[in-house]
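Rest of the complex left out; these chains stay put.
Chain nomenclature is as follows: A, B, C and D, assigned in order of appearance, with residue numbering initiated at 1 for each chain independently.
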Amino acid sequence: MGNHIYKKIELIGASPNSSDEAVQNAIAKASQSLRNLRWFEVVETRGQIEEGRVAHWQVTIKVGFTLEA
Amino acid sequence: MGNHIYKKIELIGASPNSSDEAVQNAIAKASQSLRNLRWFEVVETRGQIEEGRVAHWQVTIKVGFTLEA
Amino acid sequence: MGNHIYKKIELIGASPNSSDEAVQNAIAKASQSLRNLRWFEVVETRGQIEEGRVAHWQVTIKVGFTLEA
Amino acid sequence: MGNHIYKKIELIGASPNSSDEAVQNAIAKASQSLRNLRWFEVVETRGQIEEGRVAHWQVTIKVGFTLEA
């Protein structure tokens, strides 16, 4: 994170399996259209409950990426 | 809000009439260029004062929408 | 709010019409089972979007009521 | 909001009718003694409950005004 300019966007990833996988899924989605993803920050962790269990982990993250020169 | 990936953007809507209408105006504007708007969250409510009355309600919201597969 | 003991609970009211009505609906619901409701505090305002408009205003409030002696 | 110096004060307006009117009432009161009111920011929305309904909306706002040269 040296002398570059970065932009941050806010995404919500989901996973039926784990909170970490929800983060990975959001990043995988973002990397389809954005190059130069550099870091993420977790903003909120929540999820949907069905039949007394977590059905979907939903994690809001901010993702930072380099704006190209 | 099941197993999708969402993006959130931050908008400020304005209205001379009410805080709720300021929200509606921001969403109406966003829906011109974005499909799949799903929810909003109010971040801040403020406004401009002229002649001892609220001249413009200005409400900052985050709007979430589905990223298509 | 003198020398009493109060309890606060957290509710989410909804309305298709306005944010204020969402608050009123939550309070009306709470008053069916709780006596001595005294005040509320808005915690969060959000809502669902359908076809480019607010379909449901959803307002999270805390409601305070007197614990009887 | 150019090259001026502003001061902000904190007020609580009330209304039996709506949260927006509570804001308007606080601003109307402030404008009796202060010139150059420029903007407001909502800090907190709460209210009193009587007989299972909102009896008074009470909205805390900060009001900004120009300090004259």
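FYI, a contact is a pair of C-beta atoms (placed from the backbone, for glycine too) under 8 Å apart; a residue touches a chain by one contact, two chains touch by 3 or more.
Since we're looking at a predicted model, the values are computed, not measured.
For this homomeric complex the structure file specifies 12 copies in total, of which 4 are displayed in place.
Methods note: only the chains that are shown with their structure count from here on.
To find the repeat of B-C among A-B or B-D, check which pair has over half of the same contact pairs by residue number; it is B-D. Measuring from the averaged C-alpha position of chain A to that of chain B gives a distance of 22 Å. Mean C-alpha positions place chain A and chain D at a centre distance of 38 Å.
Residue positions 19 of chain D each touch two or more of the other chains.
Residue ranges of chain C in contact with chain D, taken from their complex: 19-20, 23-24, 27-28, 31, 37-42, 63.
Here chain B touches chain D in the complex through residues 18-19, 44-49, 51-54, 57, going by the rule given at the top. Taken in their complex, chain B has these residues touching chain A: 1-9, 62, 64, 67.
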